[in-house]
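Before I ask anything, let me first share the structure, which is written out below as structure tokens.
With one protein chain held back, the other chains of the complex are shown just where they sit.
Naming follows writing order (A and B), and every chain is counted from residue 1.
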Amino acid sequence: MKAVTGHRLFWPAAVLVVMLLANLVVTPGFFSIQVRNGHLYGSLIDILLLGSPLMLVALGMTVVIATGGIDLSVGAVVAISGALACYLISGQEDQGAVSGVLVAVALALVLSAVLGFWNGLFVARVGIQPIIATLILMVAGRGVAQLITSGKNINVNSPPYKLIGGGYWLTLPFAVIVVAVVVALTGLAVRRTALGMLLEAIGGNAEASRLVGIRSRRLIVLAYTFCGVCAGIAGLMISSNISTADGNNAGLWMELDAILAVVIGGTALTGGRFTLAGTVLGALVIQTLSTTIYTTGVPPQVTLVFKAVVVAIVCLIQSPAFRAKVFRRRARPAAPPPASPAAADVEVNA
Amino acid sequence: MPGAVLEMIGVSKGFPGVRALADVDFRLFPGEIHALMGENGAGKSTLIKVLTGVHAADAGEVRLGGDRVSVTGPQHAQTLGISTVYQEVNLCPNLTVAENVFIGREPSKAGAIRWREIRRRAAELLTRFHVDVDPGVRLGACSLAIQQLVAIVRAVDISAKVLILDEPTSSLDRDEVEQLFTVMRRLRDDGVAILFVSHFLDQVYEVSDRMTVLRNGRLVGEFPTADLSRIDLVGHMTGRMLSTLEQLHVPEETARVQAEPVLKAQGVGRRGSIAPFDLEIHPGEVVGLAGLLGSGRTEAVRLMFGADVADSGTVALGGKPVSLRGPNIAIDHGVAFCPENRKSEGLIEDLTVGENIVLALQAANGWLRPLSQAKRQELVGRYMTALRINPADPDMPARNLSGGNQQKVLLARWLITQPKLLILDEPTRGIDVGAKAEIQKLVVSLAEDGVAVLFVSAELEEVLRISHKIEVLRDRRLIAEIGNIGSVTPEGILEIIANGTTS
Partner (left out) sequence: MTTLGMRGPVRIRREHAAVLVTFGLLVAMFAAGSIVYPGFGSGQVVVDLFIDNGFLLVIAIGMTFVILTGGIDLSVGAVAALSAMLCAFLLEQWHWPVAAVLPLVLLVGIGFGFGMGYVIHHFEIQPFIATLAGMFLARGLCFVISIDQISITNPFFTEWAQTRIPLGEETNLTPTVLIGLAVLAGAFWTLHYTRFGRAVYAIGGSAQSALLMGLPVARTRIGAYMVSGLCSSLGGLLFAFYTISASGLHEVGTELDAIAAVVIGGTLLTGGSGYVVGTALGVMLLGTIQTMLRFQGTLSSWWTRIAIGVLLLLFILLQRLLGSSRTRR
């Protein structure tokens, strides 16, 4: 039993399961999945689809947080990426041309990568605190997005582009497939190469990493660049789903949701050990929360109150000072033991 | 002589597994500078912490002005008249000198701080102590010495009976130390009792009137400085009496035919940490660095690895001149370094034992060329067995290992890279006897295989047992190089440390 509860993915998974079950009680048909027109439909599929952008952004954020950093600019990058892609597509004579869409998507992703690279340079080369360094792009980025769209919402009518965030492929939403592929590739990249270990080393102990000869700067720049690309893909999905680039609202507050997803997933904000699977679970918890509130008829804006409660609980439980002060009178410490050997092994091989 | 202003009688203090202070008596008189001497772990800092109320004594009593007191914390100590100034200046660098002297007790009228009054009084105080600094200057812009003096001025102005100076001179250069001593002497003449802790023997002899020597948590004795020779002091501190002052025979450099040196440093130094020195290490040679704590051993080896960057001199690795701007460059040339501070600079506690072991090799390979799972298991398994790392579980978080096993993990990490030069800073400190012997044996066998080893240890026997050549440091200066032939004894090295005989 202890091996199960001690696993680092136990709590985020448990929270997710409880939330899903609660939905099932309220809405009996919640788990039903139907096939219509060769597409899968159902609340669970909706959660996956609507949660796709957040899963991607949180994925990038996880890697940055593993190095002991943070990226506040992801929401702005989401807006910029969608804006650029839609701007390029709307300028084409045939918006439905696959080649044109591919070029637009490629350029949007390149720009996202450049923005992430810029953040990385500020953190690793200029040596500015990550919160401050990425704040610059967070402030300016939304302006850049609106600059691209000239302040208007750009509507596109492009079936190939629509596929990215709203289409289906092999009966599944295309976005979900993209997320699955990106998560799998990232998992392979960090766990099959030495990348994950070296990132964890940097976040776990920067000075020791320097003395062991890890070239931290490059890896940190790489992490921020990757985070930028993830936010870029998420931006494509969001704008594709509604066939509109909205420089003002696309990805608004997404950085905060992403950080939240990472923390709920069990990766500490201080850096070091990270878990991609946990982050995916964390993002799904947030999306399920939003969906649940939506289906119960509470105004969606009120979701924020629940999020605040979740952030507070998760952070307080993670805080050693809180545990020491509140659980002081308990006979035994309530803290779960550090990841068991079995759990660590799963992480290494995951 | 007037009565002691501060007295400790039969004070004991234990921590789980350690007896830090055992039945220690200590007296401090007004108008004296009293040095507290002892090696690392002798109980100096515990004694200071009991005096300032950080720790409560298990037994014994503290008397202030003849009355028994129980100090509950640094704040309480200060109100009683015991102030402490640490090596790390505990002031705010962003505030002015004047404000640092008065913050928290600013003179005010109708709720408003009277700045003119603060500046005037600060200027007065600084003049009185001959501290030459404009009170309106930001503290962070001042030299460390001035910052320390400002801390002293603040402490003395709050309460002027007892002043404890814990390693105040560690980061100061010669002139700054003089400046500090001038102020200390002035305070002494005003009747303040000063407790001075320093690793620098010269400084202790220069400024102190009396000294108390501790060893292994016990009182060795209380001596007037003028009556205690340096040899005797070092003897008291280390527990080895140098009864016979035989002239040490410094042997000539061993005339072995030797290959190209693995490392050749000329005039390498770094201001404020170690004076320029020369050093040569050949393949298969173990070079030991001996000296008291704070003598510059760690500082010297860090320069050889590029952990700190030297500001003078040249280094050649394998005959080629190299600019050691960072650890990467040293590692690329086959240098490995196990730092003194295992937890903060060596081990990555989040990672598993196996990951920690392959980290250096993997870092050198780059992230794109991961070791295969099989290769990794083979290497980790081989070195965990060879070094007898216990428990033999490569997937355990490294934080759960004991000190000795953590040290072995760090050794394994570097041995995997097959270094040409292995730098070990205090590899046997704080680990059990068995592990210690294993590590010493390992060093010897590595040298037999042709690896050059630069070995730092506070234990002279250990240095003597395994080194071919010994470099002696004192007061951040390399003062002697001795070939380790049969006639060299720990006592001989201690004598060099004490008297500063330069070869």
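In this text, contacts are C-beta pairs under 8 Å (C-beta built on N, C-alpha and C of every residue); 3 or more make two chains touch, one makes a residue touch a chain.
Quick caveat: nothing in here was measured; it's all calculated off a predicted structure.
Looking at A:21, A:102, A:132 or A:181, the residue that reaches the missing chain in the full complex is A:132.
From the options B:69, B:95 or B:160, the residue with contact to the chain not on display is B:95.
Where subunit B meets the missing chain, the touching residues are 74-75, 78, 89-95, 99, 103-104, 106, 108, 111-113, 136-138, 140-141, 143-144, 154.
In the full complex, subunit A makes contact with the omitted chain through residues 70, 126-129, 131-133, 135-147, 150-151, 247, 252, 256, 259, 263, 269, 299, 301-309, 311-312, 315-316, 319-322, 325.
We adopt the following convention: only the chains that are shown with their structure count from here on.
Listed in rising order, the residues of subunit B touching subunit A in the complex are 305, 307, 326-328, 331, 337, 339, 344-352, 355, 359-360, 362-371, 393, 395-397, 399-400, 413. Residue ranges on subunit A touching subunit B, taken from their complex, read 192-195, 197-198, 200-201, 203-205, 207-215, 219, 272-273, 338-339, 341, 344-345, 348.
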